[in-house]
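Input: one structure, supplied below.
Missing here is one protein chain; the remaining ones are kept as they sit in the complex.
Letters A, B and C mark the chains in the order given here, with residues in each chain numbered from 1 onward.
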Amino acid sequence: MVLLEFSMSPFDKGESLSKYVARSLDIIDRSGIAYRLTPMGTILEGEWGEVMKVVTDCFEAMRADCKRVSTAIRIDYREGTESRLDSKIAAIEEKLGRKLRT
Amino acid sequence: MVLLEFSMSPFDKGESLSKYVARSLDIIDRSGIAYRLTPMGTILEGEWGEVMKVVTDCFEAMRADCKRVSTAIRIDYREGTESRLDSKIAAIEEKLGRKLRT
Amino acid sequence: MVLLEFSMSPFDKGESLSKYVARSLDIIDRSGIAYRLTPMGTILEGEWGEVMKVVTDCFEAMRADCKRVSTAIRIDYREGTESRLDSKIAAIEEKLGRKLRT
Partner (left out) sequence: MVLLEFSMSPFDKGESLSKYVARSLDIIDRSGIAYRLTPMGTILEGEWGEVMKVVTDCFEAMRADCKRVSTAIRIDYREGTESRLDSKIAAIEEKLGRKLRT
């Protein structure tokens, strides 16, 4: 299982990007994949091929009407099959012995 | 104001990294800066110099006992002074007309 | 056509990573795709599906014997079919009117 965070934006549509980000989130949300939206990107969880397919679908939708698109992806693979969307944060809070802003 | 997301990890301490991440979060949480912890990193908000100082403090703590450290940073600067930690997500949900997983 | 830069490293193999990076470069070099190796990653050029296949092949090889793998990818898509591996640098040097360190 991997956690994949990505951010994908057009360069040729001006400074307000929420219209294009919303379209990607619509694709992600309807895909059924486990995800979290953050102020800096979207985190997907699944097998490598599953999460890459969702990123590719978002890219195909964006390049349909954008001439230049920038994408940043970070992937954390760890052997095993359990979800880490919640457990990574819990492990840090447990080590510190207090709740953090999430 | 900038939003800065970063992830900082040692390469020479094995596959479990939560001890080192927890130490960074302790620095961040005590700094008083606005932040959010996500499953893939920590998002700071403030002026460029303020957020860079916190990242630098985390780095100094990590290199004190780690021989190799990898850091990834993404920064979104937008003119203006209002917080976007919550408003960026709200703008996307508003465009889609429904709540998303956050 | 996209330019895709990526860096892929195991977290559970200690601080010296060149053995694992060399294996990825062997896959990339034999794939026939256009690429450049830099001190911080490898830049691939091709269609989205082509470059993603090479990254996926490198990941499959790495997870065969690594328990935790970190991957960072940045992709610059621009409409059109001409190679930008050399032309992006040339455009900057032309604007400055002098040669840069490359």
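We adopt the following convention: a contact is a pair of C-beta atoms (placed from the backbone, for glycine too) under 8 Å apart; a residue touches a chain by one contact, two chains touch by 3 or more.
Values in this document were obtained by computation on a predicted structure and should not be read as measured data.
Within the complete assembly, B:I75 is the residue of B:A22, B:A61 or B:I75 that touches the hidden chain. When you scan C:K53, C:K67 or C:R84 for touch with the missing chain, the hit is C:R84.
Where subunit A meets the missing chain, the touching residues are 9, 11-12, 14-15, 17, 67-68, 70, 72.
Not every partner is drawn; the one left out touches subunit B at residues 48-49, 52, 56, 59, 63, 67-79. One chain is missing from the display, and on subunit C it is touched by residues 3, 5, 7, 15, 18-19, 21-22, 25-26, 29, 35-41, 43, 72, 74, 76, 78, 84-86, 88-89, 91-92, 95-96, 98, 100-102.
In this text, only the chains that are shown with their structure count from here on.
Averaging the CA coordinates per chain and comparing them to the mean over all protein CA atoms picks out A as nearest.
The distance from the centre of subunit A to the centre of subunit B, with each centre set as the mean of the Cα atoms, comes to 15 Å. Separating the centre of subunit B from that of subunit C, both taken as means of CA atoms, is a distance of 25 Å. In subunit C, the positions touching at least two other chains are 67-68, 70, 72.
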